[in-house]
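Just one protein chain is left out here, and the rest sit where they should.
== subunit A ==
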Amino acid sequence: MSKILIRGAKVLGGEPQDVLIDGQTIAQVGVGLSADGAEVVEADGKVLLPGLVDLHTHLREPGREDSETVLTGTRAAASGGYTAVFAMANTFPVADTAGVVEQVYRLGQEHGYCDVQPIGAVTVGLEGTKLAELGAMHESAAGVTVFSDDGKCVDDAVIMRRALEYVKAFGGVVAQHAQEPRLTEGAQMNEGVVSAELGLGGWPAVAEESIIARDVLLAEHVGSRVHICHLSTAGSVEIVRWAKSRGIDVTAEVTPHHLLLTDELVRTYNPVYKVNPPLRTERDVMALREALADGTIDIVATDHAPHPHEDKDCEWAAAAMGMVGLETALSVVQQTMVETGLLDWAGVADRMSFKPARIGQAQGHGRPVSAGEPASLTLVDTAYRGAVDPAGFASRSRNTPYEGRELPGRVTHTWLRGKATLVDGKLA
């Protein structure tokens, strides 16, 4: 690994520039840089972004290696332009001890495709009753700062309050999967016109909104920081907007699929569209896009949820919930946010790299593309158009809702601290 010259890239979508990588860092950014002794990557018109950071990934290892492993998941991440992912705690065993989080962290380092920052469980076994050893996970080699029972809601108000208070000691954050459990018993899809027709159990918007409302008030009361996972309704946006206007320290994420797809797709009864929180209505989708544009929603996170074929090739009610997303996220954001004029590429860098890195305190990620910074970068061919073909995915699972759908943009190169992990669309 020595010098790489990326020539003529639109840095954050701006005027074409050259970027010289020397070793692990960016040596120079400018026009007409010398290619002397450097391998040249012709970027002509492509957009160069800081390496993407995903605050919400399910890597499935340990326990469900048939769905995904740290290796296959980080290869998928590199393919999608990511240089850091936060791995959710709902593995088997649950990542609720220092031992499990260190194992996941080390696997990420060994494979070298992408930094893996484990998320620790809030409660033992995700059972919602007893706090996990949050401090020990923070002090471990993994240095956990984000805690979540994702997949389940920390629905006990007292446990949630204690978790919010406790992580203040080391600047941690609790990431909440907002789902009131009683209101979502038997829930199969968004509750509304389509669920009424299809006769599928409804997941009402208020089940998400009521927990978010409670949690922002709790965060305010104890003076702590809360992060809301995968916001999916227009009402949730209003609550977060109100909380921010009041000075409450809340951040929020939206998934690519909630920016593009609606519950109308469930009419196919194809479980590839089964996800939690469920696909909502057109009105929700538009509210989410606007909120991401105006900063009410801070970041895009994939909620990459790999499942093996047999868990989806069945009747709707029996199917697992979740979609893979690492390899298509940027394309969906380009279609829904950039090509609609809601965000420019600097905005994309902010929502998909700078801010998620800041929320998760990912060291060395989400940095400006300038001299002296770590050379973790993503090069995107924004002119590309093509149908999504899951056969080409690096992820071990293929449960994408976009099969055959034409999406714009393609990540051609990814560098993690100067080392190429993706070259011309192929994993290194």
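Here is the rule we use: a residue touches a chain if its C-beta (ideal position, glycine included) is under 8 Å from a C-beta of that chain, and two chains touch if they have at least 3 such contacts; residues count from 1.
Everything that follows uses one rule, which is that contacts and distances are computed from a predicted model.
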>> I notice the complex is incomplete. Of the names "ABC transporter permease", "Aspartate carbamoyltransferase", "Elongation factor P" or "Formate dehydrogenase", which is the UniProt protein name for the chain that's not shown?
In response: "Aspartate carbamoyltransferase"
> In the full complex, which of A:D18, A:D311 or A:E327 touches the chain missing from this view?
Replying inline: A:D311
>> I'm checking contacts with the chain that's been left out. Which of A:A136, A:L198, A:L265 or A:A371 qualifies?
In response: A:L198
> Of A:V144, A:L260 or A:A319, which sits in contact with the chain we cannot see?
Replying inline: A:A319
>> Give me the subunit A residues in contact with the hidden chain, please.
In response: 188, 191-200, 202, 204, 268-270, 310-311, 313-320
